[in-house]
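Let's look at subunit A:
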Amino acid sequence: MEIGLNHYLVLSTILFAIGLLGVIRRKNLLMLFFATEILLNSVNISFAAISHYYGDLTGQMFAFFVIAIAASEVAVGLGLLIVWHKKHNNIDLDSMSTMRG
Partner candidate 1 sequence: MLDHILSILIFFPALAAMLGFVVHKDSMRSYGVAVATIEFALSLWLWFAFDSTVSGMQFMEQIALVPTFGINYIVGVDGISLFIVVLASFFTMIGIASLGETKDIKNLIITLLFLQMTMAGVFSALDAIVFYVFWELSLVPMLYIIGAWGGPLRIYASVKFFLYTFAGSLVMLVGMLFMAYFYFQATGQWSFAILDWYRLILPESFQLWLFVAFFMGFAIKVPMFPFHTWLPYAHGQAPTIGSVILAAILLKMGTYAFIRFSLPLFPDASVYFMFPIAILAIIMIIYTAMVAYAQKDIKQVVAYSSVSHMGVIILGTFALNVEGITGSIFLMIAHGVVSGALFFLVGVIYDRRHTKYMSEFGGLAHVMPRYATIFGLMMMASVGLPLTINFVGEFLSLLGFYKQSHILTLLAGTAIIVGAIYMLAAYKKMFFGVVTKEENKHLPDVNKRELIALIPLAIITIWLGIYPKPVLGTINTSVESVVSLMHEKAQTQEAKSRIPNIAKEASAAKNSVEEAH
Partner candidate 2 sequence: MLSPVNVSIESLNLMTLVPMLIPIVGALLILVIDLFKSEQDRSLYVMLSLLILGVDFISLMDSASVFHKNGTIMGVFDVMLIDGLAILSQFIIVGASMLFIPLALTHKRFHEFSYPEFFALFLFMIAGFQFMVATDNLILIFVGLETASLALYTLIAMHNRDKSFEAAVKYFTMGALAAGFFSFGSMIFYALTGSVEINQIAEVLSANKYADIGFVLVGVVFLLASFGFKLSIVPFHTWTPDVYEGSSAALAGYMSIVPKIAAFIVAMRIFEFLIHSGVVWLEVILYIFVVMTMTLANVWALVQTDVKRMLAYSSISHAGFVMAAILIGTTQSNSALFLYWILFSFTNLGSFSMLWISRQKNLPAHQQSDHSYNKFAGMIKTAPVAASIMALFMLSLAGLPPFGLFWGKMYLVSSAITSGYTVLALIMVLNSAIAGYYYLKLIVYMFMREPIMEDSGHIYSANATLPLKTIIGIAAIGTIFAFLAINQLLEFITMFVYNSGY
């Protein structure tokens, strides 16, 4: 039972799908952001795996930058949420649909 690259890829895509599930069903913005973290993390597994199986470091580099990006996104995202929360005292995305059509 050799664990091949495909195993990792499948795992990664399952996680990605879970992330997608979260993205489309979450209404609480904070928890929606969790889901986006999952998306990015799932891809990282693949990168690391591919990197490993190819013996190539690029994948790890990519994963590294993805982590950096994810971290920055958290900062900005939380900032936005705080502002919103200050004004509206909620972070429910159903409450933000003043613009439509």
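Keep in mind how these were chosen: all candidates are chains of the complex that A comes from, given by their letters.
The rule is simple: a contact is a pair of C-beta atoms (placed from the backbone, for glycine too) under 8 Å apart; a residue touches a chain by one contact, two chains touch by 3 or more; residues count from 1.
Small disclaimer: the values here were computed from a predicted structure and weren't measured.
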Touching candidate - 1 or 2 - for subunit A as found in this complex: 2
Residue ranges of subunit A in contact with candidate 2 within the complex: 5, 9, 12, 16, 19, 23, 29, 32-33, 36, 39-40, 43, 46-47, 50, 54, 56, 58-59, 61-62, 65-66, 68-69, 72-73, 76-77, 79-81, 83-84, 87-88, 93, 96-101
